[in-house]
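Dropping the structure in here first, questions after.
Here the complex is missing one protein chain, while the rest keep their positions.
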Amino acid sequence: MIKSFRGGVHPKDSKSYTSGKSIETAPVPEVVVIPMRQHIGAASIPIVKKGELVKKGQVIGAADGFVSSNVHASISGQVIDVGDHPHPVFGKCMAVVINSDGQDEWVAGIPLQRNWEELESTQLLKIISDAGIVGMGGAAFPTHVKSTPPKNKHVDLLVVNAAECEPYLTADHRLMLEEGLRIVTGVKIVMKVLGVEKCLVGIEDNKKDAIEKMAAAFSGLPVEVVELPAKYPQGAEKMLINAVSGRIIPSGGLPMDVGVVVQNVGTVAAICDAVTHGIPLIQRVTTVSGSSIKSPKNIRVRIGTSFREAIQFCDGFATRPEKIIMGGPMMGMAEPSIDIPIIKGVSGILAIAKGEANTGKEASCIRCGRCVNACPMGLNPSMLSILSERNLYEEAKEDYGLFDCAECGSCVFACPAKRNIVQYVKYSKAQNAALKLKENRG
Amino acid sequence: MTEEHGTQHYSIFQIAINLAIACFISGAIIAVTYFFTAPITRQNAENTKTEMMQKLVADSDKFIPVEGKTDWFIANKNGAAIAYVIPADTKGYGGTIKMLVAISPEGTEIDYQILSANETPGLGDSVAKDAFKEQFHGKRAEAMVVTKDPTNTENIQAITGATISSRAVTAGVKEAETEVMEYLEAQN
Amino acid sequence: METAIMVVIVMTAIGLVFGLILAFADKKFSIEVNPLIHIVDDILPKGQCGSCGYAGCIAYAEAVVLNPEVLPNLCTPGKKPVADLVAELTGKSAPDIEPQIAQVRCKNTITQAVKKYNYAGVEDCIAASLIQGGPKGCQYGCVGFGTCVHSCPFDAMIMGDDHLPLVDEKKCTGCGKCATVCPKEIIHMTAIGAPVAVLCNSRDKGVVARKLCSVDCLGCGLCAKNCLFDAITVEDNLAVVDPKICMQKCNNPTCLEKCPTAAIYDLR
Amino acid sequence: MVDTTMSEKIFNVSMSPHIRDNESISKIMWTVMIALAPAAIFGAVNFGYRVLIVLLIGMGSAVLFEYLTQKIRKKTVTIRDGSACLTGFLLAMCLPPTIPFYMPAVGSFIAIVIAKHAMGGLGFNIFNPAHIGRAALMISWPVAMTTWSKMTTGVDVVSMATPLNILKQQGYEKLIETFGSAPDMYQALFLGTRNGSIGETSTVLLLLGGCFLIYKKYINWQVPVVMVGTVGILTWVFGPAGLFTGDPLFHMMAGGLIIGAFFMATDMVTIPITIKGQVIFALGAGIITVLIRLKGGYPEGVCYSILLMNSITPLIDRFVQPVRFGLRREAK
Amino acid sequence: MEYFTLFISAVIVNNFVLTKFLGLCIFFGVSKNLNASIGMGMAVTSVMTLSSMLAWVVYNFALVPLNLTFMTTAVFVLLIASFVQLLEMIIKKQAPALYNMWGIYLLLIATNCVVLAIPLLNAESSFSFLKSVVYAVGSGLGFALAIILMASLREKLRLADVPKPLEGLGIAFILAGMLALAFTGFSGMITL
Partner (left out) sequence: MKNLWDIFKKGVIVENPIFVLALSLCPALAVTASAITSLTMGFSVMFVITANNVVVSLTRKLVNPKVRVPVYITSIATIVTLVQLLLQAFAPELYQALGIYLALIVVFAIILARAEVFASKNSVIPSFFDGLGMGAGFTLALLLIGCIRELLGAGSIFGIPVIGDWYDPALIMILPAGGFILIGYLVGGFKMLTEYMEEAEAKKGDA
């Protein structure tokens, strides 16, 4: 039986641009801009100064507190600036700029060979934390935090998110096909860290080859590969957990409330590198795609490489791009410029041409109910948007579950009136937060 | 006015008397007015009734109440009964239609008047119009059937868009005729 | 005649009975209420129309007296005179503070502004500034969707052709609503009659700001240096005028010509 | 060569998602009109070319009034989205073929200006504009609205009254008698060779159009199925000669039930937003339709039943909300 | 059966608000929000029932025997006003919770035409006691139905872009017109 969840939409997956292309490694860039905020939580603190020489893998930004993450140099060379630079998410952010010395040398002690099976789970956790690993599924939540469930929560299941439900993106797909061993080792490590006996790997059925490959790779292990129908947002953790295990995360809850931790395949692979070879998170696989890209590819790039260079590696633009998107087209962010660095959470770089997006002028809601049917969270997006539009955001929160919205965009995709529901939701969430702040103060 | 609220206190009796006086004055005024208007009103009512009956049976010179029947009248002309004027109730589209029907001693309809009705203006209320009424004149109970066939002059033509009202009035008249005939039969 | 007498008797009896019952009930069941409630109730029009949103005048009177958050001007039939009276009785009239007016501190028109991107989405300043701070190059500048204009309860603002909001000084009551909603904090409440003002909100360094806008304050401080009365201070690359000092002391502003970008405006 | 000239261009930026489904309001509205077209054309065949003029006046005036209201209210003119045109179309479909030409225009005025734009325009009207227009015409000019024309295709005897009229006024026997036999009657009802409003006669063509809309996912199948089903069951149970003696087939095809159930009880603006709510809506509409047909002053009740259910829609919407993910467990 | 028809007629077919125009002031005044309208509907129904009973007794045991029917209006209005005031005082004191739920609406009803109209109509049609009560309950529920529907519609329109001059009372009247239009569907269903 094919397992799935209620709601969701079926956007054209557009994965054929890159699904057949093996991962290519991009050349080491001349200059990298490494922002101090690449993860959810407190920004890291730069610990290098302008003019300093650094080596690949050297810590240049130290985690500031528990929910934060280390940042490492992705090339060797000289620090030419420490200061505000463009950032794909925040517009501007403190960053360390390194000018390559062309050597691409590792810092002392890396890479190493480690027999992870001998290590305690706390030691493993420390390694993951030091290596600056964060979720590569997009949200970039520090992995060591996620892997340290509080005492009162009993985690008994690891779910590996290989759904890759966003259209265009194929990085996880290729990773599974080409580097399955890293994933298998990674999964074993995470299972040990969490102390769980069972792992489910959810893969959408538009990646049949990956399903076969992973099933073979995991044979003999307490790991089951679950085939999921291709439907967006299959990869959203609540939907994924629901589909693979039948568990339902309560409203406002986290995966660990139902004893689950979810890790993206890319994250798992990065954990493997960190634990077995001591390699921190300094590069990632990302999909460069979209109809405006001349030769779409899956590339392995260093963190801090600019979008421009990544696109140039894919032979530049074929047509005028209307939009540059960081991440997938459903949840990714549109960028005003291509002179921004690739950070840990960049799962894709898309350049979309005019007409590819079916956008149109926003009209008023005709109550067609498509959004209601599409919403995987069982919300009423129509009301959320209308209430937000009228500044009744408190009502949206109290009566219509505003904060349950995962901002997945299914509703917007489905809406014939082209309503910007996600934007309204974000607006309302921000207003509610401001209100709460005011209340707390006054 | 305002400062009285919290401060002053009145005895129960004081308050009651105040209202009682007001009511007394009011009662007195109403009583006086009633004393003067009551006769006029009564007279008016009488007049309207006779007027109406007169309209129904124009050549009558006297209306005599029928014994044993409330609100039944015999219209006399030169001492001879030329018509019976009796009330009839019937269920129309918007509620009860009250009418006054004049029936000849032979059992044919002479005329009717709608006293009160709640039919739709412009539709059902056309039953009070002459064009509709005239169809009834001289017809017997057997002919009191509503038809929608425009060529049929035997029966009663329904008013377009108000078949229900037409039926109701027809039924009312028919019943009045039957009642009068039954009464006459019983008399004989 | 009998009937007439009966009328009088019945009416008087009814009056007496109800008078007694009511008076008795009043004694027996009356509960202490705040006398102010009755006073307020008295001045309400007694339409019992419920237009205030309360079930009847007394309910509103009670609410407005007891609940400090209920506004004194909810009674529609009563209009302003009643509202004034209620406000007076409940002590709710806004204390006579110094009259203020809204001032929009940005002159970066839509035509001359450097654009960061083409925006598509909800036409609202707050919503737009959620996306990379809004489409204008200057991160401190007016977004131009008129969230302030829509939020003004007194229709005192309109959106100008250049997508900068304009305040109608006659209508503006100084309520400050617009200032609180603006995501860029461009609107400031200032004293009425200020002679000059720096109509810029940019805290960017001069070099950066220059590139993004031609009428911005560079924070160079020339104006401050030239002001005879120290009415201008520069903080965070932005000059701010203290209108009180200008109003009291200055009648011939010398700061105006000195500004290299003409970011100081003569408001007289 | 690497083409970087474009990189200096200003990009479009908006909130996610960046791709949208290929649907739009106008696409939906025009599709519904296409689905209605066969029945309308059949109306013209059945009642003569005059019908086309009525339809054109209905649509044209609706569009004109929408344009004028939006101009006067200084709102963006949205006549291209087809919603006004569709309202005019549906209104005209529910009028008798002999209607004077000014009445569709008056109906459109009431539908568009009063029922739609006084409530805030597309998406906010509470009542189905086309039905408000029709109901207003009905009580304004009941005679014109209940005068039926001769048909070109029908059997002569049937020509001057609608089947439901005959049923209401002369009873079921007379009805069968008029059509000859029960199978003849079903055939006439199914094919549309019977009297009635312009667009309501041909059950088969309306079903075709309705199924097309269901296939296109513009309407939920539950609504028409439940509504027609409710009418069928109830009319069967409460038959003229005691329980379970009714003629459900007749009632399901007669009058405006099919067009109402497929095209008007599915007007998303005025019905509940969740499918569960829509089923309640359809059930209620079916019950009221039967109530009016069997007990009421009017021979037909579809229009009123839909309007009445429209008025309960906000209440339904309030109490029948989608089940929120993650609240199911908590409730247990 | 007779009672049933009378009841249905009062609730739906001849709905007081929508076909007989009674109680419009509170119908428009208190239908801005759903909760208030529910309270109001309950209050009207109960007051109407109680005062109809009272009025029936007074009418049939005092006014009719004394031949004073022309004074019905004056007597009834005093009766009802005093009764409601009394009721209000008692409830306020004895059952504050109940008072907060719907007692606050009582004063508003005291001098409302629908509450006076029902006893008057009962008197006019010489209904029996039971019939009067059925009629009063039916009419009260009819009022409640109308006001609750109206409130739900108005709450929905709060989110709509209604033309400025029509906001509030104007659109409420238009809505009532459309409700009345929809209710014509029931016309002719029951003729009393």
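Per-chain numbering from 1; labels A, B, C, D and E assigned in written order.
We adopt the following convention: a contact is a pair of C-beta atoms (placed from the backbone, for glycine too) under 8 Å apart; a residue touches a chain by one contact, two chains touch by 3 or more.
Quantities reported herein were computed from a predicted structural model and do not represent experimental measurements.
A.B. asks: In the complete complex, the chain left out here touches which of the visible ones?
C.D. replies: B, C, D, E
A.B. asks: Looking beyond the chains shown, say which of E:Ser9, E:Thr49, E:Gln85 or E:Ser139 touches the absent one.
C.D. replies: If we include the chain that is not displayed, E:Gln85 is the one touching it.
A.B. asks: In the complete assembly, which of E:Leu6, E:Leu22 or E:Leu106 touches the absent chain?
C.D. replies: Considering the complete complex, E:Leu22 is the one touching the chain left out.
A.B. asks: At which residues does subunit C meet the chain that is not included here?
C.D. replies: Contacting residues on subunit C, toward the hidden partner: 15, 18-19, 22-23, 26, 44-49, 51, 76-77, 79, 170.
A.B. asks: On subunit B, what residues meet the omitted chain?
C.D. replies: Answer for subunit B: residues 1, 4-5, 10, 14-15, 18-19, 22-23, 25-26, 29-30, 33-34, 37, 40-41, 44-45, 48, 116, 120-123 touch the chain left out.
A.B. asks: Using the touch rule from the top, list residues of subunit D that touch the missing partner.
C.D. replies: 100, 106, 114, 118, 136, 139-142, 144
The definition used in the following text is that only the chains that are shown with their structure count from here on.
A.B. asks: In terms of CA centres, which chain lies closest to the overall middle?
C.D. replies: Answer for the innermost chain: D.
A.B. asks: What whole-Å value do you get for the distance between subunit B and subunit C if each is reduced to the mean of its CA atoms?
C.D. replies: 65
A.B. asks: Would you mind pulling out the distance in Å between where the CA atoms of subunit C average out and where those of subunit D do?
C.D. replies: 47
A.B. asks: Give me the residue numbers in subunit C that touch at least two other chains, ranges are fine.
C.D. replies: Touching at least two other chains: 3, 7, 10-11, 14-15, 18, 22, 26, 116-117, 120-122, 130-132.
A.B. asks: For subunit D, write out the residues touching at least two other chains, lowest number first.
C.D. replies: 10-15, 121, 124, 297
A.B. asks: Report the complete set of touching chain pairs.
C.D. replies: Listed by label, chains in contact pair as A-C, A-D, A-E, B-C, B-D, B-E, C-D, C-E, D-E.
A.B. asks: Under the definition above, what is the set of subunit C residues touching subunit A in their complex?
C.D. replies: Answer in residue numbers: 116-117, 120-122, 124, 126-127, 130-133, 139.
A.B. asks: How about subunit B: which of its residues touch subunit D in the complex?
C.D. replies: Counting only subunit B, the residues touching subunit D are 93, 123, 160-161, 163-164.
A.B. asks: Going by the contact rule set out above, which residues of subunit A touch subunit D in the complex?
C.D. replies: So the residues of subunit A in touch with subunit D come to 6, 9, 11-12, 167, 238, 242, 248-253, 294, 308, 312, 315-318, 320-325, 329-338, 350, 352, 356-360, 363-370, 372-373, 375-380, 382, 401, 404, 407, 409, 412-418, 420, 422-423, 426.
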